[in-house]
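A single protein chain has been omitted; all remaining protein chains appear in their positions.
For subunit A:
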Amino acid sequence: MTATQERPTGAGETRILTLIQAVTEAMREELARDERVVVFGEDVGARGGVFLATAGLQAEFGPRRVFDTPLSEASVVGAAVGMAVRGLRPIAEIQFADYMGPGFDQIISQAAKIRYRSGGQFTAPMIIRTPSGGGVKGGHHHSQSPESYFTHTPGLKVVMPSTPYDAKGLLKAAIRGEDPVIYFEPKRLYRAAKGEVPSHDYTVKIGEGAIRREGTDLTLVGYGGVMPDAERAAAALAAEGVSVEVIDLRSLVPWDRELVLSSVQKTGRAVLVSEAPRISNFMGEVAYVIQEQAFDSLLAPVGQVAGFDTPYPYVQDKVYLPGPNRITAACVKALNY
């Protein structure tokens, strides 16, 4: 991991961090703040995780607080449930979102349900952090976007930041919250996304989206790894005289319907972008809510740009991902309807 780059803003108010540095910093600060916080998973200790998100944490906090586990996602997730029930604040890392399969039952049967099934007698406030999405030439077992499996499960909160600021603030909010949170980290933005992060303590509320760019002609909605491309598409359209409002959902469950609806009511057009396969894509829910609650405002059908309904490919990685051209084309289609 590269060293934190200080920005000459004086008084250390903000610094430029990469997204992964922000993730690490959130964990470091929360480990220091709260003895109940523990960080664990496969290779997160001395190695610091395959992407080095936990680098240095074991050295700083010791193997009691930051530790390696057996290679078993069912154990990692399940143990997090038990630790949370017994009063800890576990942050479990699943090495790649693609490997959540063996831990799936623990997520949906235990983590998501224990509050409800026990009538609130037992709760599992815990975080599952996992790198997700493509763009790193990882092939289908290192590039998938499985968020819809989890947005479909009541009891889970699901978030995916795209900026260092949000990465830190959302992770802190998740750690301090009372519910299980699936925290997807868009791996291709780990080092590509850089941005200002305050030095002071702050959180980003789960469930609130963010307007990345204001506009009046069309609302472009995305989250996670697609956001830089969505902003590039908006910039390209701006050069053509089209004003695109770009919204980053940041949280999928709960998601900021009011922000999206008020924007679509203003612009009359919506294009939804994600890189997950299209069928049962979370954006299908967003499209449904827009047509249900902003139908009269719509000047064109809601557009969707998604991944294809194939396993994620290795060689054709770039073709699979919805890049700025595909996003721009979907916007143009909506504008010309």
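Definition applied: contacts are C-beta pairs under 8 Å (C-beta built on N, C-alpha and C of every residue); 3 or more make two chains touch, one makes a residue touch a chain; residues count from 1.
Keep this in mind: contacts and distances are computed from a predicted model.
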{"item": "Name per UniProt, for the chain absent here [options: \"Cysteine desulfurase\", \"Peptide ABC transporter substrate-binding protein\", \"NADH-quinone oxidoreductase subunit B\" or \"2-oxoisovalerate dehydrogenase subunit alpha\"]", "value": "\"2-oxoisovalerate dehydrogenase subunit alpha\""}
{"item": "Chain not shown: contacting residue from A:A79, A:M160 or A:L272", "value": "A:A79"}
{"item": "Contact partner of the left-out chain, one of A:R33, A:R47 or A:R117", "value": "A:R117"}
{"item": "Residues from subunit A at the interface with the omitted partner, ascending", "value": "38, 64, 69-70, 72, 74-75, 77-88, 90, 102, 105-106, 109-110, 113-123, 125, 154-155, 157, 177-179, 207, 253-254, 257"}
